[in-house]
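Dumping the structure here so I can ask a few things about it.
One protein chain omitted, others in place.
Showing chain A:
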Amino acid sequence: MTMKNKKETKSAPILFQMMIYAAILFISQMISSMMPASFPVPTPVIGLVLLYVLLTAHVIKIEWVDSFGSAMISMIGFLFVPSGISLAANLDIMKAQGVQLVLVILLATIILLVVTAYTARAFGWIKQKFGERHAESQVSQSTVGGDKQ
């Protein structure tokens, strides 16, 4: 039991984890600055892809980045507070056409959520419909395989 617990909580020291994050961000920042001005790709986007690729390629082990990353994600609501308060700098725009803008943004948010979700659902349905025959043959193959074992 204690052995199992130890294995589950096994994670690299926090400073080591921070170093990994810093290294990835440093490299991402260099890549980001090389992108053309007409096609900007920000550091966090490159960093996310880079970390994901390195994890998938097993260059970075999950326990090197797991607990620090989870801690950061759990704080993300708080980390967004300065962005929210930054609207204080644009109160003029809000006074001029604030109600209109907020309503359009509210509707746009709902449009983005619902359109994307339903498009994905439609494609999922198409894939299921057209992949049925393929999936069936795969299922029968795996049952045969299962029988052998």
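Definition applied: a residue touches a chain if its C-beta (ideal position, glycine included) is under 8 Å from a C-beta of that chain, and two chains touch if they have at least 3 such contacts; residues count from 1.
The rule is simple: contacts and distances are computed from a predicted model.
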item	value
Chain excluded from display, named as in UniProt, from "ABC transporter permease", "Antiholin", "Peptide/nickel transport system ATP-binding protein" or "Beta-ketoacyl-[acyl-carrier-protein] synthase family protein"	"Antiholin"
Absent-chain interface as seen on chain A, which is shown	21, 24-25, 28, 37-45, 47-52, 55-56, 62, 65-66, 68-70, 72-94, 97, 100-124, 127
